[in-house]
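I'd like to ask you about the structure that follows.
For this depiction, one protein chain was excluded, whereas all remaining protein chains were kept in their positions.
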Amino acid sequence: MSRAWVDLVYLIAAVLFILGLKGLTHPRTAVRGNLMGAVAMLLAVLVTLVDQQVLGAGVFGYFLIFLGMAIGTGIGVWLAITIRLESMPELVALFNGLGGAASFVVAGAYVWANDHSGPEAIGLEISFATAASGLIGAVTLTGSLVAFAKLAGHPLLKKMPLIPNSTVVNAIAGGVTLLLALLCAVSRSYDLWFWVLVLASLGLGYCLTISIGGADMPVVIALLNSYSGLAAAATGFVLENNVLIIAGSLVGASGLILTQIMCKAMNRSLTNVLFGTLGPTGDTKDADEVYQNVKATGPDEVAMLLDVARRVVIVPGYGMAVAQAQHAVRDLANFLMDKGIEVEYGIHPVAGRMPGHMNVLLAEADIPYELLKEMDEINTSMEQTDVCLVIGANDTVNPDARQANSAIAGMPIIDADKARTCVVIKRSLSPGFAGIPNPLFSADNALMLFADGKQAVLDILSALKEG
Amino acid sequence: MSRAWVDLVYLIAAVLFILGLKGLTHPRTAVRGNLMGAVAMLLAVLVTLVDQQVLGAGVFGYFLIFLGMAIGTGIGVWLAITIRLESMPELVALFNGLGGAASFVVAGAYVWANDHSGPEAIGLEISFATAASGLIGAVTLTGSLVAFAKLAGHPLLKKMPLIPNSTVVNAIAGGVTLLLALLCAVSRSYDLWFWVLVLASLGLGYCLTISIGGADMPVVIALLNSYSGLAAAATGFVLENNVLIIAGSLVGASGLILTQIMCKAMNRSLTNVLFGTLGPTGDTKDADEVYQNVKATGPDEVAMLLDVARRVVIVPGYGMAVAQAQHAVRDLANFLMDKGIEVEYGIHPVAGRMPGHMNVLLAEADIPYELLKEMDEINTSMEQTDVCLVIGANDTVNPDARQANSAIAGMPIIDADKARTCVVIKRSLSPGFAGIPNPLFSADNALMLFADGKQAVLDILSALKEG
Amino acid sequence: MFYALHLLAASTAANPLVLGLTIFALAIFVGIEIITKIPPTLHTPLMSGSNAISGITLVGAVLASGEYPGFAKLLGFIAIILATINVVGGFLVTHRMLEKFKSR
Partner (left out) sequence: MFYALHLLAASTAANPLVLGLTIFALAIFVGIEIITKIPPTLHTPLMSGSNAISGITLVGAVLASGEYPGFAKLLGFIAIILATINVVGGFLVTHRMLEKFKSR
C-alpha cells in the first residue's frame, strides 16, 4: 500500500487510541476503551504488514515477523494470565522495560541498516532522534528491571552492589551518558557509537533506580511508563512515523501525570522521590515512646463494636493487598449492610503500592465502586462514624503527618483517628513504608487487632454471625 | 527565513493558542489567556512577514500589507471600543462574518494565482480544500451578517424577502451548493467555478439563517463561530499551513461545544433550532386563562419584604440586559448584604441572549463571581430562600417547562417558584423568547412589579433607604 | 551487499493531506478537551476570544498578498483588512470583557 493510505490508517489508529483513553475516564466505558486501544494496535500492525516497504521482505521476512509475533503473543498471554492481580505493579514494570527495549532495538536496526549504506546517510535531525531513542529506551529497560526486582522482592537483588554516594555517582553517570548521546547525535549515530550509548544508558538506568527505596517504586514505574512512551515517540521521529509519535506522546503524558498525582498525594517533590532519602528525621519520636499506650483487642470485641454501630468506614492499605483480604472484607461489609449498618470505604490516593491499587483489589471482590469514597469525601463524614476499621493501612492514616517536623509532614491522610472508635488490623507494631511510628495506634479511641488481615476479618465475621 | 524556521515559530504560536484557551478555564487566568492568544497571533503574523515567499514582495507588496493591517486595526479598535457590552452578540457575529470572508478570499487568491500558471496546477487534494474554504467561508459571511442584522434589529432586515417553504428551499439550495462544491473540487477549482461556488454559498448562508427566529441567533452564532474556524482550517489545507489548521480546528471545536451546551440547556436538538419552529403547541394554555390570578405590587412592598428577609436570590434574565440594570442590581445587593442579608445570584445557562451573557453583565458591575451560582446549585437552596427577585427573566423561570406538553418541556429551569416569595420585575405580561405564558406570574407566592428593570430596582433601593 | 537502501522514511514522501488531517484531528481533540473545561461564566469571552483566533487567516492573507501577483495580490489585500478587523477587534473586545472579571 502506498504511504498515503498507510498513514491514513495510522491516523485512524491514533484516533482510536485517543478514544480508548477517553473511555478510561469512566468505569462503565473502561473495558470498551481498552478494547479500542487493542483494535487500534491491531489496525496499525496489520496495515504495516502490507506497507510497501515490508512487502518486499519476501517469504523469509514474513516468516520472521510472524514467528516473532507468535513468540511474543505466547509469552504475553502467559504472563497476563498467570499473574495474580496483587502483583500487577511488577508486571507493569516488566512490560515497561520490554517496551523500552523494543524502542532502542528498532532505533539500533535503523542505525545499522543506514550506517552501512554510506557516510552521512543519516540526517542530523534523525540522528538526534536515534540518540534519544537509545538513551531513553535503555534507561527504561534497566530501570524497569530494577523496579521489577525490587517489587517482586527478588533474591538476586540482595546480591547486587549498592552504590555509595549515589547522588554523586548518578550525577556523573547522567552527565557522561548525556554527553555520549550528544556525541552520538552529532556524529550521526554511527553504529558503534550508538551501542556504546545504549550500554552507558543501561548502566544509568540501573544507577538511577537501585538506590530508590522499594516503596517509592510505584512513582518510579509511572515515570518509566512515561519514558517508555517517550522512547516510542523518539523512535517515531527516527522512522518519521506519526502513529508512533502520537501513541508514544499519549503514554508519555499519562505517565507524567500519574507521577505528579502520586507525588502530590505523598506531598513530596519528584526530585525528593528520585534522589532524596525518606526515613525518620532527627525529630522523629522513638517507637517505644509513642507506643506506651497501645490497647490490643480481639475479634469478639470488634464484633460487638460493629454490632452496635450505625456507620462503619473501612480503610484498606497495603496490608490488605499482602493478606489478600479483599474477599473477606467484602463478606464482612455485606453482612453489616444486611443488618442495616451504613458501610463505606475510604480510599487514600496512595494506599497500597500503586495508584488505584485498592480500587482494583476491591473491584476484584465485586464491591460496588459507589461505596469507594475518595479521601476528601470520607474525611468530611469521619466524625459521624462509629467504627473506622483500618485494614493493613499505616502511613495513610498516620496523624503524625499533621505535625510539621514529621518525615511525612504535609502528606494528606484519612482521618481515621477522628472516628468514635478506630480498630486497626495489622500483624505487629512494625512501621509501614515510611518507616516511622504511628501515634494512631496508641490513641485513646484506638484498638489494635494483631493478626493477618484476612484471618482477622474472617474471625470478626464469624464472631458476628455467632453473636 | 526558511520554511523550517517559520514552521517552528508557527508551532510555538499554536502552543500559545492552546495555552491561551487553557487560561480561559478560570476567571483568574482568563485575561492572561486572552493575551497569550494575542501574542500567538502577533508571532504568527510577524514570522510570516519575513517568510521567504513574502520577502520577494518588494516595497509595494509590503506597503499593501501594512496598509491593509493599518486599516483593519483602525476599524477593529474602533468597533471594539465603541461597542456596549450589551451588544456583544452582534459584534461577535460581525467579526465572525469577516473571518469567514477572509478565509474564502485567501482561497480565491490562491486559486487565481495558480489557475493562471497552467492547467492541472492545483492538486486534487488542495482543490477539495479550496472548495471547502469557499463554501464554508461564504456561508459564514452571509449567515453571520443575517445574525448580526437580526440581533441589532436592523430596519433593513424587515425589507428582506422571507423565504416561503424554507425547509424545502434550504434543502435544494444546500444540495445545489454541495454539488457545485464537488464540481469545483473535481474540476480543480478553476477560477470561474470557484467564484460561482462562492456566490451560491453566499446565497445559501442567507437562506439558512433568515428563517431562524431572532432569539435562536446565539446558537446560530456559536455554530457560525465553529464554521469560521473550519474555514480557516480549510484555508490551512490549501496553503499547507499548520498554524491555520490548528488554530482553525480549535475554534471549530469551541463553537461546536458551545452550540451543544446551549442546545442542551434549552433541551432542543440542533436540527430543531436550525430547521424547526418554536412556539406555542396546540396544548398551550391561553394567556388570559393563565394570568387570571396575577397580583401586582409596588417598590415599597418589595422593599418591606426584602427588609425582613434572611436570604435573597436574584435571578436575572434577558430583561436585565435590555434595561442595563446590572449596576442598580449590584447597589441593591450591596445594600442588602450590608444589612447582613445573604444574597446570591441564580444564573441560568441560557439566560439572556448568549451563553454566559448574565455573567459578563454582572462582572461588568463588579459583582464577585463567587456570588453567581449555577442553576443546579441555586436550586438546591431555593426552598430556604425568603425572596427570589426575578429581574427580566421569563422562560428560564417558567415552571411550565416541567409539564410534558409544554413548548419548552424538559428545559431545565431555575425554581424561582419554590422560594417563599417570588417577585418578578418586568414591564408587562408579554411573553419571553419562547412566546408562551408563564404560570409563575400568577402563582400564589408571586408578586409582579411592572416596570423597567433598572427603574424598578432603583425604586426598591430608595424605598429601602427611606424605610 | 545490501540492496539499495534509502532512508526508511525519506523513500516515500509523506502525503501533505494526510499530515494535515492528522494535525487537524489532534487539534480538534485538544479543542474539545479544553473547551469542555471552560466554566459557563466565561462562555461569552470564549466565544469572542475564539472568534479572534479564527482570524488566523490573516497569516494566509499576508502570504497571498506578499507572494501572488496582480489580482490575487488585491484579494490578499482585502483579506488582510477583513482578517485584521476580526483579530484586533476580537482580542480587544475580549480583553475589555475579561478585565471586568479580573477586578476580583
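As written, the chain order gives the labels A, B and C, with residue 1 at the start of each chain.
Heads up, the rule we're going with is that a contact is a pair of C-beta atoms (placed from the backbone, for glycine too) under 8 Å apart; a residue touches a chain by one contact, two chains touch by 3 or more.
Computed from a prediction, not measured in an experiment: that's the story for all the values here.
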| item | value |
| --- | --- |
| Contact set of the excluded chain (shown chains only) | A, B, C |
| Hidden partner chain, touching residue among B:Ser103, B:Thr209, B:Ser226 or B:Asn241 | B:Asn241 |
| Listed residues A:Met41, A:Leu182 or A:Leu270, member touching the removed chain | A:Met41 |
| Hidden-chain contact residue, picked from the options A:Leu8, A:Ile122, A:Cys184 or A:Ala247 | A:Ala247 |
| Residues of chain B (touch criterion as defined above) contacting the omitted chain | 2-4, 7-8, 11, 14-15, 18, 52-53, 110, 113-114, 116-117, 121-123, 126, 239-242, 246 |
| In chain C, positions touching the absent partner | 2-3, 5, 8-9, 13-14, 16, 19, 22-23, 26-27, 29-30, 33-34, 37, 63-64, 67-70 |
| Positions on chain A contacted by the hidden chain, ascending | 10, 14, 17-18, 20-22, 24-28, 30-31, 33-35, 37-38, 41, 44-45, 48-49, 51, 53-57, 61-62, 64-65, 67-69, 71-73, 75-77, 79-81, 83, 85, 88, 91-92, 95-96, 98-99, 101-103, 105-106, 108-110, 112-113, 125, 221-222, 225, 228-229, 231-233, 235-258, 261, 347, 349, 354-357, 359-360, 363-364, 366, 368-369, 372, 374 |
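Quick note on the criterion: only the chains that are shown with their structure count from here on.
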| item | value |
| --- | --- |
| Chain centre separation (chain B, chain C; CA means) in Å | 20 |
| Centroid spacing, where centroids are CA-atom means, of chain A and chain B in whole angstrom | 45 |
| Residue list for chain A, restricted to those that touch at least two other chains | none |
| Two or more partner chains touched - positions in chain C | 15, 17 |
